[in-house]
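Got a structure for you, questions after.
All protein chains of the complex are present and in place, except for one that has been dropped.
Chain nomenclature is as follows: A, B and C, assigned in order of appearance, with residue numbering initiated at 1 for each chain independently.
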């Protein structure tokens, strides 16, 4: 167990600790919550980043299982357990490794409720981490949430800070639909405000993390912190940037988006996935349709370059959307 | 060999015959062209729809190989052969089965050129079929092209008629990048005009299949024929519908789209994939941005319902976008 | 013991007669559905299921009506599902490749080759964690033994001693491809050794052999001894998909298999060995035939699902129109 979870309410907490706390709490609440994944048990150090540390010691090796490197078997086992009422939390170490178990996620976890006519459902949470910045190159750090958002029957959740990771994880575990829960690896150890213990953050609801009247910046996952930084910087120039953290990427909170952009008439969408055919396209399309003729500027998108994640540091840095790019996009829509 | 390929120039031709002709021609031209896939050799009847019929008899079982049901091994073998200069055409029987070999397609076929700094490349064509309408249900008929369009390094090609299938297939085989070639199964046997023998259709270029000045309908794959039907119907009401067949979904022909919509100021995008986070979102976003303030109406999208493909016939019919829906969308943007 | 044999025969007959009727009704166009015939493979699920209760789980595949019927899925709901009706097991939304019927333990039917296995592990895992005595059966074909999911599943099941049976119905073909061209093992059960798992090949047309192998495997699973790979050799009499021409088959192969039809053979054995009389069995068969009549009638006269079903069961909450 990370030390954070044993103290009453720490002053700050990072995402590793926050997710750990949520899992600990969920396992304590419900014996149907189990954890599966590579290296997740304590004998294997509780996950490569320590997110599941302490859980196997506390809840036993039957409920917290380190698995072989067999992603199809991991998700398959989780699905089978889920359809008979367990609430598995399965880890796919890196988001890219969903490529070796897409069938299980997309054809089974996401579709079984529908195909069975509602007789079975899959209350499964898939935890996965990703994000460029650590020089892990082309196959270890891409954001692939658009694939899952395009798949009916699975929710996609991407917290931007430790407290949200905690509250959203609890909601995912106790949600009756499969959820893909995306953790940003480079931000794992960034400290944040602690969550209210036991408080679940609703899925499908966005969060206004900065209020402003001039432009709406919409993001999710780690890069929300860059959006905030830009908002704070521009606030000094009296530019009011409203930052909307989606929290849930699919289904996303269209109402909150339209309310905000309806007010600001300007929108910038920011994500770390490559821009073309990314989540930003859907959001932009919905904004454009709902607010047709009412926008002051075309919706801007800020995403990664259209290429695999490059290794070399200067390339990797240029690949990931920067605060400068976000700021430039904000200034573009303000022109 | 299908009889079509042995006659000089048939009057009509279906897509099965057209792709067969293109493969036959490509194999004749270049000994590096090989064919791999489940049941593709003649001993196994040349593919479940007969698309590869005759090839193994003509070019030998070494170059045309029926494989085990091992999609990762199929694409892996094709990639390995491709990076040393062969031009494999690998069949993934149904598009949905890409879910069991996404790693090979996305992490290797699509990324090896970039990750190797241009030292190796993957001139691989993946043929795959899909499309609802035959009652094959939730796991056999979904359109997943948006996933691949969102992946840098792979082209996505989706012909709408036999002649295009022929000309685009030849281009894919001889293209130096990996191409995913999508064949619509329900339309396999629909007859069409025969192609010019030997003429390749360039990738990345759209085709204006109906000209009109009032609204642009953008589609690809089988449903283009429904778009045409709607255009022809509305022509009788003197509504000029320009139908743009993308042919290549990624990278798509933005110039042609903007030229057409720049003229008509109204656009409807049509595809068989589910609407949310689909290809239509990217096209709409680019139109909205480039033609901001110039459109007469919000861009409309017509796609499948947001759910897995249902089995029951009335549900399946309601799931797939209909001519009525396309027409309604056209009338909406004309309002 | 007598009752078990007769019970197996009852399940076989249920399968045989339903398959015959499915093919007939579909050929007549009264139901439009892709159909993967199961005639010839009756003995396998019939004999396996005789070792199972409703508490036990199965995961099966597109070619699965025999597995479902043997496990007890009610005929009417099954027929209605294949007819795509609102009264089907899955309200017509799943169809023949995705029948689910939790009450009889039919938890998943998948159209993806190999994918029954990873999920069966999960069913077994839940039973193991909860300390229940249930077992899970994964049915799959010979072709499926060459896909990655097979390997991952057997490895995990063996490591964790999951109460699961991997039942390979080796009918000699995967679609149009003959076993030897796709599968590098002389026997699929040879692969069990690579997982330190019990593995056995039996004559899948011999209900007694299948019954004995399944009994041993179920006992092993229930007592914590872990999984078993059972390869049951059989043949599909009507090709891959109803309507196929079967030109890829060896000459005479199908005819030979049909001449060795497991159903009449077992019937004769039951009578010859005094387990049942001709009259008993004829009555049973007639009873099943009547039930099928009723099921077909039920399916054909049932209403279609409402189009609003497209918005239901995507998530727990209904989508807005």
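The definition used in the following text is that contacts are C-beta pairs under 8 Å (C-beta built on N, C-alpha and C of every residue); 3 or more make two chains touch, one makes a residue touch a chain.
This is a predicted model, so every value here is computed, not measured.
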### Task
Please provide the labels of all shown chains that the missing chain touches.
A, B, C
### Message
Using the document's definition of touch, tell me which of A:57, A:259, A:305 or A:323 contacts the absent chain.
### Response
A:305
#### Entry: Selected residue (touches chain absent from view) among B:16, B:77 or B:185
B:77
#### Entry: Sole contact to the chain not displayed, among A:14, A:66 or A:285
A:66
### Message
Please output the residues of subunit A touching the missing chain, sorted low to high.
### Response
38-39, 43-45, 48, 66-72, 96-97, 99-100, 134-140, 305-308, 310-315, 318-319
### Task
State which residues belonging to subunit C touch the missing partner chain.
146-152, 154-155, 158-159, 181-186, 190-191, 193-197
### Message
Give me the subunit B residues in contact with the hidden chain, please.
### Response
34, 62-63, 65, 67-68, 70-73, 75-86, 88, 103-104, 107-108, 112-121, 152-153, 155, 175-177, 251
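By our rule, only the chains that are shown with their structure count from here on.
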### Message
Averaging over Cα atoms per chain, report the distance between subunit A and subunit B in Å.
### Response
32
#### Entry: Junction residues of subunit B, two or more chains touched
96, 99-100, 137-139, 306-308, 310
#### Entry: Touching two or more other chains - residue numbers and ranges from subunit C
88, 90-94, 98, 110, 112, 148-149, 309, 313-314
